[in-house]
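Only one protein chain is missing from this complex, and each of the others stays in its spot.
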Amino acid sequence: MVDSQSQTLGAHGGDPSTRRDFLVIASSALAGIGAACAVWPLIVSMNPARDTLAAGAPIDIDISSVQPGQQIVVLWRSRPIFIVHRTSDELKKLQDSADLSLLRDANSDVLQQPDYAKNWHRSVKPELLVLVGICTHLGCIPNFVPAPGGGLGPAWPGGYFCPCHGSRYDLAGRVFTGVPAPFNLPVPPHRFVSDTVVRIGENPPDSNFDFGSIEQI
Amino acid sequence: MRPILSRLALAGIALIAAGAAHAQSEAIPPLPAVKWSFDGPFGTFDRAALQRGFQVYSQVCSNCHSMNLLAYGDLAGPGALGYTEEQVKAIAAEKQVNDVDDNGQPAQRPARPSDHFVAPFANEKAARAANNGALPPDLSVIIKAREGGADYVHAILTGFREAPADFPMADGMNYNLYFPGHQIAMPPPLQDDSVAYADGTKATLDQEARDVATFLTWASEPTMEERKRTGVKVILFLLALTGVLYGAKRRIWASLH
Partner (left out) sequence: MARPQNKLVRWIDHRLPVFTFLEHELNEYPTPKNLNYWWNFGSLAGIVLIIMIVTGIFLAMQYTPHVDYAFNSVERIMRDVNYGWLMRYIHMNGASFFFIITYIHIFRGLYYGSYKAPRELLWILGVVILLLMMATAFMGYVLPWGQMSFWGATVITNLFSAFPGIGNDIVTWLWGGFAVGNPTLNRFFSLHYLLPFVIVAVVGLHLVALHQHGSNNPLGIDRKGPQDSIPFHPYYTYKDMFGLSVFLVVFALIVFFWPNALSDPQNYIPANPMQTPPEIVPEWYFLPFYAILRSIPSKLFGVCAMFGSILVLFIVPWLDTSKVRSAYFRPIYKWVFWLLVIDAFVLGWVGAHRPEGWFVVIGRIGTLYYYAHFLILMPFIGWFERPLPLPPSISEAVLKKRGPVPHAGAAE
């Protein structure tokens, strides 16, 4: 006699149906694991591919022709990198406490730079500034405005001005208060392979800094 | 209309005769079977053979054959040839790559690991001009692109012979036992001691052919080992799942018996 009504799972107690319950649970569990394992490679496939990661390898930039006061822009990992040869005047201004009070994060407390750039000049060597040139507000590329005063007002010490929504940064990439950008411009991993060549994307030998750990690009 | 039957018979005889003659001049002997370390579901690449094979490729084959789909960085790591990043940087730096200098003028720079293998010729026409009109094929996927795979490549490399007396050879062609048609534009690229192996292995022709075929197999499919490893795990899991599902199915259907 076949009674389809009673074919609900686990309706009866006793040996046959508990064995069936076990098999049903086991097969559901295994099937679930299998489905997850099948979906996972698809999701992972969307992560950067090997060649994309390889293209993000460190690049060497010859800075011998960058004059004091001059900025060059290079691309690393498809992002603009500002490289500035700061003058001694500009370096003095950086340490000026009057200007420091205008900054949101003068001491670089927020993790936007490697450990070796957590200093008053936010770089390895004071005269060479290396920044990721992407405004921490919504991602535009700020303009380089190193000259004090001028159109940005008498209190302007020199630095960066973002044309999209008016965010301002000083010549160490530190963000001013009263502007929409929340964080200092990031400092990428970099080191000097020689006096005239800086390698962007690689830490000095004594540091293991992971650029992925910064607060915001 | 001639009677169809005798026509068929004549055609049949002609076909058989033509077939026999056809067979004699074009019969390719079966490829000598080679035992490869990567054969079978559990096969893996012999790293020493890969490095030797890469040496053969770099020193001999790369003079005519490009391998455009591989980058120098692909050679690094235990899943590849086992070279370190530093070694790979050095291998890459030996080659020059076209680039543009700061004034926008064409210039050359040493290759980086992210660069693809530098091709021996600038374009197809240059390659043909340097090789009597024949184009040395790119070797990136050559093992997958030939019936017989590694066995075939090994056979070709060791299959050069003197042409038989009655075999008409075209100008500039070389007789090869295993190449379809027996005439190949490539002169024998390898012989005993064509290279001096860095690890001291005796460089016989057969050894060089095996090593370079191993390397080319890796180059054609660098993910082969990962594929087989994953396959073993997947099959085992699926067998378990099948077993459990069979049990569940039998249990559920048992009440209908």
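All chains are identified by letter, namely A and B, in their written order; residue positions are counted from 1 within each chain.
Here is the rule we use: a residue touches a chain if its C-beta (ideal position, glycine included) is under 8 Å from a C-beta of that chain, and two chains touch if they have at least 3 such contacts.
On a predicted model such as this, the values are computed, not experimentally measured, just so you know.
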item	value
For subunit B, the residues touching the chain missing from this view	15, 19, 41, 68-69, 74, 137-138, 140-141, 144-147, 180, 220-223, 226-228, 230-232, 234-235, 238-239, 241-242, 245-246, 248-249, 252-253, 256-257
Sites on subunit A contacted by the missing partner chain, in the whole complex	2, 4, 7, 9, 27, 31, 41-42, 44-47, 49-52
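Note that in this section only the chains that are shown with their structure count from here on.
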item	value
Distance between the centres, which are taken as Cα means, of subunit B and subunit A, whole angstrom	42
Residues of subunit A touching subunit B in the complex	2, 6-7, 16, 19-20, 23-24, 26-27, 30-31, 33-34, 37, 50-51, 54-55, 57
Residues on subunit B engaged by subunit A in the complex (per definition of touch)	71, 73-74, 112-114, 237-238, 240-241, 244-245, 247-248, 251-252, 254-256
